[in-house]
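Starting off with a structure, shown below.
Here the complex is missing a single protein chain, while all its other protein chains stay put.
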């Protein structure tokens, strides 16, 4: 029982980690303008945060939309 | 024996499903011009059907080509 | 013990194979200008070789960079 | 039980692909707007595309199976 | 032991994604130049982006969890 709980917790943590990899990959491509410096501009930073939030909004809307289609 | 047959049938069904996901993904990107409406135009519809058929043609041609190279 | 050695050797061979698939996929897209002939031009050939080497340079530099960040 | 797991895998794949495609079609850097109407229309168009692709692929499989190709 | 395996999987995913993204941003066909300064800056920007994305995603999860959405 304890092992099952432990495995499930590890599993969720890993899913979160993999989502962060996926979002960083997508949002870095779209939001980073230049690699001639090491600081994120305020536009880049804002774009990254928005990008994650809009992706999640879209994901939730799609799930709800699919449920309503059934 | 019966279980093996069942598993194999499930496995083929699943492969067909996954191919449909892959083709829809590729062909949607290439054929859908606008997301300002919900109806597929006749061009979009035709393009989707052609896209699947041309992808399969290409796949078959590549497999035969690789066999002839051996 | 022998089985473990055999499996490990197969595993490394397979990783090399899969990297070759990945590099060919990336470098073909970037280096091949035309599919109207069957011969690789000298530019295409050079580009393919450089592409693999620059990808590996980048990979090594990233690994070292991440280690130094820790 | 197995076919249930496969159904979950299929639903997950569908949600992921629709989210990716509709995010790409409807949202743009710097991602300030949610653009929900576009997402809703995109979902419907994606499902219609899925049906067209599905029919085209299955009719192609049946054709090949009738003609003895497979 | 399991969390160690997951840590390795995470590190591998990170190295792969940074390499792909920084190769794409810093190197161009015909790949004669290594462009190490760009790769170094890109790595730092990628890690900073990873942090922003991570914070945005986790705050979103916590928000949904507090409001009882999940």
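The letters A, B, C, D and E name the chains in turn, as written, and every chain counts its residues from 1.
As a convention for this text, contacts are C-beta pairs under 8 Å (C-beta built on N, C-alpha and C of every residue); 3 or more make two chains touch, one makes a residue touch a chain.
What you are looking at is a predicted structure, and each value in this text was computed from that prediction instead of being measured.
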(Q) Given that one chain is not shown, which residue among C:5, C:37 or C:67 touches it? (A) C:37
Q) On chain B, what residues meet the omitted chain? A) 30-31, 43, 46-47, 50-51, 53-55, 57-59, 61-63, 65-66, 69
Q. Can you name the residues of chain C that touch the chain not displayed here?
A. 7, 10, 13-14, 16-21, 23-25, 27-29, 31-32, 35-40, 44-45, 48-49, 51-53, 56
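Please note the rule applied: only the chains that are shown with their structure count from here on.
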Q.
Using the stated contact rule, I'd like to know whether B-D or A-D comes out ahead in C-beta pair count.
A. B-D
(Q) Going by more than half of the contact pairs matching by residue number, which of A-E, A-D or B-D reproduces the interface of C-E? (A) A-D
Q) So how far apart, in whole Å, are chain C and chain D when each is placed at the average of its C-alpha atoms? A) 32
**Q.** Averaged-CA centre spacing for the pair chain E and chain A, given as whole angstrom
**A.** 11
Q) Could you say which residues in chain D touch two or more other chains, in rising order? A) 14, 22, 26
Q: Take each protein chain as a node, join two nodes whenever their chains touch, and name the resulting shape: line, ring, star, complete or other.
A: line
Q) Okay, what are all the chain pairs that touch? A) A-D, A-E, B-D, C-E
